[in-house]
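One protein chain omitted, others in place.
So that you can tell them apart, the chains are marked A, B and C in the order they are listed, and the count of residues begins at 1 in each.
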Amino acid sequence: MSTPTIRGQAINAAAVRRDFPVLSQTVNGRPLVYLDNAATSQTPRQVIDALVRYYETDNANVHRGIHALSMRASDQYERSRARLALFIGERKAEHVVFTRNATEAINLVAHAWGDRHVGAGDEILLTEMEHHSNIVPWQLLAQRKGARLVYAHIGSDGQLDLDEMRELIGPRTKLVAITHASNVLGTINPVAEIAGMARRVGAPVLLDAAQSAPHLAVDIEALGCDFLALSAHKMLGPTGVGALWAREERLAEMDPFLGGGGMIDRVDEQMSTWAPVPDRYEAGTPSIADAIAFEPAIEYLEQLGMDNVRQHEIELNALAIDRLHSMPGVTIHGPQSPEARAGVVSFALAGVHPHDIATILDTEGVAVRAGHHCAQLVMRRLGVPATTRASFYVYNTAHEIEALVEGLGKVRRVFG
Amino acid sequence: MSTPTIRGQAINAAAVRRDFPVLSQTVNGRPLVYLDNAATSQTPRQVIDALVRYYETDNANVHRGIHALSMRASDQYERSRARLALFIGERKAEHVVFTRNATEAINLVAHAWGDRHVGAGDEILLTEMEHHSNIVPWQLLAQRKGARLVYAHIGSDGQLDLDEMRELIGPRTKLVAITHASNVLGTINPVAEIAGMARRVGAPVLLDAAQSAPHLAVDIEALGCDFLALSAHKMLGPTGVGALWAREERLAEMDPFLGGGGMIDRVDEQMSTWAPVPDRYEAGTPSIADAIAFEPAIEYLEQLGMDNVRQHEIELNALAIDRLHSMPGVTIHGPQSPEARAGVVSFALAGVHPHDIATILDTEGVAVRAGHHCAQLVMRRLGVPATTRASFYVYNTAHEIEALVEGLGKVRRVFG
Amino acid sequence: MTTGASLEELYREVILDHFRDPRNKGTLPNPTGTFSGSNPVCGDEVTIDLVVEEGRIVDVAFRGEGCSISQASSSMLAERVVGMPADDSRKLAAAVRTMLQTGDEPVDDVGDLDALRGVAKFPVRVKCALLSWNVLEQGLNELAPAS
Partner (left out) sequence: MTTGASLEELYREVILDHFRDPRNKGTLPNPTGTFSGSNPVCGDEVTIDLVVEEGRIVDVAFRGEGCSISQASSSMLAERVVGMPADDSRKLAAAVRTMLQTGDEPVDDVGDLDALRGVAKFPVRVKCALLSWNVLEQGLNELAPAS
């Protein structure tokens, strides 16, 4: 194998890898090549250590306790919230609500904001490239309220058409819910422009940042969105915690959603009054350990620098696109430029179904995802039942892209 | 300090303690005495190890992946579900839905079942001893639907009155939602009898097992309930995961709740069709690591034996009640018999506010909870703003109850 | 994949052959019934046309979308069950299911279908191989209830 070169100045992936115990294993006798980062990212030692530290020294329920452990747990929990807020450009920690994941954050908005503000005949504008998690909550809301979903189309270049967007956003538009980056095509959407259009009709913008917050610098002010959803498990953090950020004005116009301990002020038999945000939206015992262990994940990304993360992935994109294009029968879906996409490359190999590709790659230790990627509308737009997706992160290397390409050679041989 | 004796045959707490790293610390220079188990339990080495193992070897998104890590993660996730199902007497694993906590499980029923089956003028029967997590979801449902909440009262003995219950359950009763064990009074409710009454009017019973599943053998068939909610973090498991169990007939009459990835069959622009249970109710990436690490917690409890756990707590109850009664000015809330309660003892000390008690005990290393315990209706029934609560678990010892009593002596001296 | 399973066990020559050159693929002009199924997680879909006369499968055709395993399994099914009494094909389906789930050599003779046995070593692919058999059983239950 010739040693492929990428500039590799942005991130020293070889050094980064040493922080990720999971990466040093072999799978089916071959070194694990983990290229399924858009599904979930791997976890650095620092995050695992934070979980262990929590359970070994500080485990206690938050907020309600006077004793030492409860105070320590509460302090760390709130510190993580503040860190996450700053990570996305928000100084007021209380505008960040911890959820289980991005999906729950979006459902929270659909209920707490949507049920109050969306009515019969209103429109919610989505795009065809949304993940099911940014479609189904709005379908359920639309069904409850008699509203309608309107979809912006994906062009043949894998991009949205801003002119179409401008036409679709009108007086009936009550909400615009779009992804920052597509989990299939990689496409990075022009959020600030779209938010500007939405602002002119007074419609808030919900940004699904599940695929962007892990991979590029996200700043709520520059983006101009009103709500933002993300998941820790896609950005080096643990499973079980995600977040909703909401602008102060929007928080003020939301009803409670999940009811229970911790979100109330006073409970009477028939009705209650509510605690201030963010507690109002965190009913019951939160994912305390996971939320606390999210902080070192954010810290890890900050230390790498989000611009470097982005640059590293552009380099991997460039190499992957180049190498895949050199193989006969490969079609790459989505924008062809490495800069136009997050670190996601979906492709087709003529005559071979993605599940067969994924199974054969797995025997070579290469983990990719095959399927509809929770984006059936994208599959229909592409005219395929499924795609094979390789997605990159800070620890991936040029060698691993070579391993992917070699694995595809084996696929070719089996199905030749 | 004279060595207190309890029979201590049920559980060897000294041996158990060695599995709990958190317990070997000192707080304010004194050995930690953790008596806040009703808020959250501590975590054995076995559970911490399972978390570490997951992140170091198997971390991947479940269900949707063909590669080795995803298969391993999926298998373990489903194995945990099956184990939990058996733990509560259910053989069909798919009747167990993983949630964040008991609170979310109850909210899930309030939306997915309640929105379809509860209408204007209908009644939901609760008890005054419910935790806010089993009150507020029903208030929000009642508000959406024009229904009414009806409350069974707590008698002066801290018990429900079955005759009153019989009167309150009538043709308008659409749901009975009760706690198995009170988190303040410790009261264990006669669920089977109440479920029998509810069955006669065709009303399903939701059982809040947050305080029972950790402490006594729970069997859905013997209890006769229709829904059951619990939290892992109260039963030696990690934070971030809980569960809803539902009877097959009830699952069949529930609508989807949270929408998103993993819970769909086919997604079209305006509407979708749903995956079978349990996936239908697990939108988005679940708390994978936490769910997987829940299994060794259940295994730990099974190995101790739930009857032994119960016996151990009865012994601690007996000792605590006895020693507290020997102190001047102490009132113990709830049933006075050690057998009539889960391992929870709430009390008042004349002339001293519970917060002052908790602060002073903390300086002695003794962690108790002071406040309304998310049960304001209980506080009002008791006529107090707050109580001090000591709650026990498998690792607590007779010595620790002595430490509590000594700490209360110090409280007396400060406020003497 | 269970460590130790090799690709050759999954992609037997006969499977690849059925995948490249599927038998009975298409539609039938006057089916007694048409039955469909899908695996929502992976998106495989299969539709089967059946002509059943007097408890016997007279003709079969299938179409659908899916990986080599689901396509080959459908093709092998179609080739095999034409002309079979419904009850026999039900027994065959049960034998194939057991074989796929256990990896054990089937008690009943399943002929060529034995080539699918290697799928058992790839648990995540078992449902691909099973899909058409589930659809067949569902169709027979409607058209020729077990005698």
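Just so we're on the same page, contacts are C-beta pairs under 8 Å (C-beta built on N, C-alpha and C of every residue); 3 or more make two chains touch, one makes a residue touch a chain.
What you are looking at is a predicted structure, and each value in this text was computed from that prediction instead of being measured.
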| item | value |
| --- | --- |
| Partners of the unshown chain among those that are drawn | A, B |
| From B:Gln9, B:Asn28 or B:Gln303, residue that would touch the chain that is not displayed | B:Asn28 |
| Sole contact to the chain not displayed, among A:Ala38, A:Ile178 or A:Ile264 | A:Ile264 |
| Residue of A:Val22, A:Ala39, A:Val52 or A:Ile66 touching the missing chain in the full complex | A:Ile66 |
| Residue of B:Val191, B:Ile360 or B:Val378 in touch with the missing chain, whole complex considered | B:Ile360 |
| Sites on subunit B contacted by the missing partner chain, in the whole complex | 28-29, 352-356, 359-360, 362-363, 370-372, 379, 385-386, 414-415 |
| For subunit A, the residues touching the chain missing from this view | 63-66, 68, 71, 264-266, 275 |
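The definition used in the following text is that only the chains that are shown with their structure count from here on.
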| item | value |
| --- | --- |
| Inter-centroid spacing, subunit C versus subunit A (mean Cα positions, whole Å) | 38 |
| Distance between the centres, which are taken as Cα means, of subunit B and subunit A, whole angstrom | 32 |
| Gap in Å, rounded to a whole number, between the CA centres of subunit C and subunit B | 47 |
| Numbers and ranges of subunit B residues touching at least 2 other chains | 64-66, 68, 264, 266 |
| Subunit C residues counted as touching two or more neighbouring chains | 1, 41, 124-125 |
